[in-house]
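All protein chains of the complex are present and in place, except for one that has been dropped.
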Amino acid sequence: MVQANLAHQPKDKTELARPQPVQVKARTPLSEFWRKFKKQKMALVAGSFVLALMLIALVGPYIAPYSSKEFDYESILAGPSLHHWMGTDAYGRDIFSRVLEGTRISLFVGLFSVLFGALGGTILGIIAGFYGKWIDSVIMRICDVLFAFPGILLAIGIIAILGPGLSNVIIAVSIFSVPIFARIVRSSTLSVKATLYVEATKSLGAKNSRLIWKHIFPGTVSSIIVYFTMRIGTSILTAASLSFLGLGAQPPTPEWGAMLSSGRDYLNTAPHVVFYPGMAIFVTVLAFNLLGDGLRDALDPKIKD
Amino acid sequence: MFQYFIKRLAGIIPILMIVSIFIFLFVHMIPGDPARLVAGQDATQQDVESVRKQLELDKPLHQQYLSFVTNMIHGDFGHSLKTKRPVIEEIQSRFMPTFWLSVWSMVWAVLFGLLIGVVSASKRNKWQDYAGMFGAVAGISLPSFWMGLMLIQLFSVKLGWFPTGGLDSWKSYVLPSLTLGAGVAAVIARFTRSSLMDILKEDYIRTGRAKGLHERKVVWDHGLKNALIPVVTMTGLQFGFLLGGSIVIETVFGWPGLGRLLVDSVSFRDYPVIQSLMLLFALEFIIINLIVDLLYGVMNPQIRYE
């Protein structure tokens, strides 16, 4: 037990004469967020890593030591070395360079599929929550059904209709992100709607669009940010899985899942061909998930897994 | 309790209807002539027309839907384009491997997930908690196909303990089920922790401690029993994740199950099989959810006694 000498027992009269000023620090939501967020070392590290990834996505192809299309038949399936940090694949292409270039694809797919999903979900959620009645039941029932399909199954179904390819993967992953955002936004819309000030604004004759934009939307922002970050990880993972199954990006695109898929055949002899692209997926998804966890704890501790 | 049961049962009817409509419309959503799709690209115009008649594609949509549902209820799922055999036969032989794979994965997932979750919650902010939760986040972020390939490389290729794929003996189950269970275990661990931590703040936990109960008993008995109610619900939802995950895992391990059948059928554009599998997966998921809802009723005395 720590013996803390903190009980303020003033004995000296001069000390007593000066009552301490009462300090109440005013905290803006942003500084409050930063105060909580910076305490989470893991999330800070993950956040920095995500920033680094974004940088790589921008400049990756320029800093890569080799071109992703550069064949080198002299060194096929060579293990990691000074020349090829992650070794080479079955065509002698430098895996490190291909992983760098793949960063752009994975982040692009992750970001945009969640962006579209969040956009659609937010609109549907606000409509359902704000207007209620039969629109609400129809939207939420459809969301229930979309939920009834395991994410990747839904994506496979959509790809079965649209055909394989990276852009169709983005569409598929977007669609299965919709119900999640619709649900969150609907429930926060309902709770914001129930508060008095929206009632008051309504009674003052404010237009619905203004009401939604000015009052309801800001109330949902923090949950959207948290889920947005978390979904990016899931979406990258799903997109990579689809490419691995041969339904997404097609070789020779340096997409991580596709690289893994074509490297499978050499697992016995050259496991590094599979190892590094997989590691890239893992670390990237992990960073987004850790960042999402940190944002959740800092922005809205009420949100559960 | 009986009322609760009936209510849940009735609740799945609208979902079943919407699901079946979606899956019915599936073939119609594909660009092109559905009759030609079903008949195959190399079919003659005559074949296409006979397929159109046979599938009643020339009738109004609502009549088509009605006969679609009737056929499904009678177990008539059409014929595979690839093998020309009835779809039901294709599915039958592949159902059990997938079923057992899911069950074993769930067993691992629940076992490890609960253990990690409870330890993390009761050792809050100690190293056990940090280790457990980092492991869980890692588990969620792990690409299952990569993990599977790495396990094959280590345990099958290098050590030779387990087969590299296929289904021959109980040994074949070990690696796929561990791989498939890892992600779900992570989700269960995280959920158990947060749910149990909420419960451990409750007044009755303090009552238990005030009684002089050992902390272990307080956590595992009084705490977990209450925390389990939401955990069971969430675990049921994870079955969906498992079904989805099995598609990838079966491809990695060359598993003779439904997931691999689906991937093969998508590549081959075998629409009758895809349609039937989608329906089957959705149905499975709905049934599991129903079971979970009923379990929830059995576990929660407040519902059991109403």
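Details
A and B are the chain letters, set down in written order, and residue numbers restart from 1 in every chain.
Operating definition for what follows: a residue touches a chain if its C-beta (ideal position, glycine included) is under 8 Å from a C-beta of that chain, and two chains touch if they have at least 3 such contacts.
We take it that contacts and distances are computed from a predicted model.
Comparing "Cation acetate symporter", "Pyruvate dehydrogenase E1 component subunit beta", "RsbT antagonist protein RsbS" or "ABC transporter ATP-binding protein" against the UniProt entry of the hidden chain yields the protein name "ABC transporter ATP-binding protein". For the chain missing from the display, the contacting residue among B:10, B:73, B:159 or B:210 is B:210, taking the whole complex into account.
Although one chain is not displayed, chain B still touches it through residues 200-215, 222, 225-226, 229, 299-302, 305.
We take it that only the chains that are shown with their structure count from here on.
In terms of their C-alpha centroids, the spacing between chain A and chain B amounts to 23 Å. Residue ranges of chain B in contact with chain A, taken from their complex: 14-15, 18-19, 22, 26, 29-31, 134, 137-138, 140-146, 149-150, 152-153, 157, 187, 190-191, 194, 240-245, 247-248, 251, 262-263, 266-267, 269, 271, 274, 278, 281-282, 285-286, 289.
By the touch criterion stated above, chain A contacts chain B in their complex at residues 42, 141-142, 144-145, 147-153, 156-157, 159-161, 233, 237, 240-241, 244-247, 257, 260, 264, 267-268, 271, 274-275, 278-279, 281-282, 285-286, 288-290, 293, 304-305.
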